[in-house]
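The other protein chains are all here in position, but one chain of the complex has been omitted.
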Amino acid sequence: DTPYKSEYRMSLVLGTAFPWGKGGEIWANLVKERTKGRINIKLYPGVSLIQGDQTREFSALRQGVIDMAVGSTINWSPQVRQLNLFSLPFLMPDYAAMDALTQGDVGRQLFATLDKAGVVPLAWGENGYRELSNSKRAVRTPTDLKGMKIRVVGSPLFLDTFTALGANPTQMSWADAQPAFASGAVDGQENPLSIFTAAKLHNVAQKNITLWGYVADPLIFVVNKEIWASWTPADQAIVRQAAMDAGKQEIAIARKGLVEPGQPLLKEIAALGVTVTQLTPAEREAFVKATRPVYEKWKKAIGVDLVTTAEQAIAARKQ
Amino acid sequence: MIATLLFVVFVLMMLAGVPIGASLGLAGAAAIALANADSQWFGLLAVPQNFYAGLGKYPLLAIPMFVLVGSIFDRSGVALRLVNFATAIVGRGPGMLPVVVIGVAMFMGGISGSGPATAAAVGGVMIAAMTRAGYVPAFSASVVGAAASIDILIPPSIAFIVYSVLVPGVSVPAIFAAGMLPGLLVGLALMVPAVWLSRKHSMGLHEALLPRPPFWASLREASWGLMAPVVILGGMRAGWFTPTEAAVVAVFYGLFVGMVIYRTIRVRDLFVILRESGELSAIILLVVALAGIFAYSLSTLGIIDPVTEAIVNSGLGEYGVLALLMLLLVAVGMFLDGISIFLIFVPLLLPIANHFHWDPVWFGVLLTMMVALGQFTPPIAVNLMVSCRIAGVRMEQTVPWVMWLLVALLSVLVLVIAFPQVALWLPTRLGY
């Protein structure tokens, strides 16, 4: 039997100032406490175990360069194309839809896929709905987006979506992006509101937010296969339960200020001098229509069966 | 235990003359294998992953492009025309040529990204002229070597690009802006001992006999060179270009000036320019990539936290620790180049900086100033090596002159420590 390591390496994209990092921290603490210190976990935010390259995190995890991680479906989609599901534009209209996917059949199927791809998936968390911000104008229609230079994350699906909306998407690292917003080289970006506030994007000219909820990226709590096999069944059960508990708490933190009556987080953001635009159902429909060809194209790439299962689960969700 | 091995193997290999990149990679790989003896492939799959991820970063692309800009402008004849123009402004007289050297080096610093190349370009034009005007060659070599060190402070700067890639949250434009004012101040500070020493030792007495270039004619000639930093820095500021794009625009501008206006660069020179700058960039990039392996083993061995704790709890206090770091870096700077210093020490020093809540941009400027200092501190000083070779003097001969120039740089360093705003005002003002 392989002996336990004195310390396990957990990779995270964001630190404990964000819900994402908090989720990792809670998981690590619960594991340490419940295994009575048999399993110690050290956090490596900023994907520092592979020099900050988010898109290689999954490969590194599979190869044992990283022992465990809380990772985003977007960052892992180059390795697991099915994870692009959550980036299909306007697939999930609300939190209930997201829960219907992650906590239902789709979630189980994806976990089976991840298992085949070489890791042990344990629980779901959440980064959040990605909302659009920009320095130019309040965006209510796809026409408002025309010609706007928008920074997106590294995935071809995002490039397709923004190109379809008439915007000019550009991929750049987060470090490059912030001065680009300040100088006006890039007009806008899309990220969960928790990141907008924690990164103080209103200070770099991002004065308009449109709440369009076009995609959301769930987080996944995973462990490397060899590491998993090296633990006793009792400890495996503890780590799994801890991941599920941490995931629940993390989702609550990620939704804080957005699910309470009156959505207090929106008031906080508006108080920073940011114009917060909420779309009417008709306005939102215009964006849905404009991105429909992208949706259809990527539905095939992701797998028609999986997407159809997802669509049915969403249609049947409890409101 | 493994950590000790990591450092012992690394230091011994470096001292034995093994390339720094290879020393970093091998020491890192050895430490990874020992620490992960039970894992698949001894955990060594971290080696290619970190090598590839350490290289595959878009901001690093600015390095080959700025190296290319420097290589083109060094051959374009811009330095000579800037010298004429600067001489037309300050006039002829004892101590004026050193002022011209420093001013031109500052200006070239606004185009090129590393010191030694500027030392070669400015030294090649100026050292012989200074000797004819009655300056001691060792003094001329000292002034050129020190002046070229400003290059890594005034943007663009390859050292700053590497720092920003290493430190999340520090963007290239922000640290570029932060280096501007300290760089200008170092230039002004160097002029003081340069003029004072010239007068004290009655050097440059023949200078007044030389003709003064006509102002307008030399301005017209130099204007193409004067525009280059405007293109690079202005274009970035206005949001037209990313740093990499600014470098590339400057490449084509420099080629236009060199090939069409001054006709100093011929078509067949392009091969040499591209080959040489490509090779130099690769030399730098390989060290960056291999340092990724070292950084991985450093962070996973769990030595950074105890070292940080020992230092911050040593009772030295904030300024005591800072003084200690300065001594350490100046000592290391005698043997290592700036980029290697960053790659080895930034992962170790950043937690200390975070503990004291030092601004990472300010800290980067401080580190770079110490590296600049090391570039003209004998016995090993890359810029001084170049200028001494052009002047035909031994490095030991420069010591009595270099001392005073060191004092000048140190005084600006103290100023930046006492008033962080000297570095931070401009980036804050520009909204970075």
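A and B are the chain letters, set down in written order, and residue numbers restart from 1 in every chain.
Rule of thumb we're sticking to: contacts are C-beta pairs under 8 Å (C-beta built on N, C-alpha and C of every residue); 3 or more make two chains touch, one makes a residue touch a chain.
Keep this in mind: contacts and distances are computed from a predicted model.
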According to its UniProt record, the missing chain among "Cysteine desulfuration protein SufE", "TRAP transporter small permease protein", "Thiosulfate-binding protein SoxY" or "Formate dehydrogenase FDH3 subunit beta" is "TRAP transporter small permease protein"
Given A:Thr16, A:Asn40 or A:Asn168, the residue that touches the chain left out of view is A:Asn168
Of B:Leu6, B:Val47 or B:Ala408, the residue touching the omitted chain is B:Val47
Cross-chain touch to the chain not pictured, restricted to B:Met126, B:Leu153 or B:Val249, is B:Val249
From B:Ser164, B:Ser218 or B:Ser277, the answer for touching the chain not displayed is B:Ser277
Absent-chain interface residues of chain B come out as 13-23, 25-26, 29, 41, 44-45, 47-49, 51-52, 55-58, 60-61, 64-65, 68, 114-117, 119-120, 240-241, 244-245, 248-249, 251-252, 271-272, 274-287, 289-290, 335-337, 339-340, 379-380, 382, 385-386, 389
Chain A residues touching the chain left out here are 55, 59, 62-63, 77-79, 81, 117-118, 147, 149, 154-156, 159, 168-172
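In this section, only the chains that are shown with their structure count from here on.
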Between chain A and chain B, the Cα-mean centres are separated in Å by 39
The chain A residues in contact with chain B across the complex are 2-3, 5, 7, 9, 42, 44, 46, 48-53, 56, 59-60, 63-65, 172-173, 175-176, 178-180, 182-185, 203-205, 226
So, in the complex, the side of chain B touching chain A is made of residues 36, 38-41, 43, 45-46, 49-50, 52-54, 56-59, 164, 168-174, 236-242, 292, 295-296, 299-300, 302, 430-432
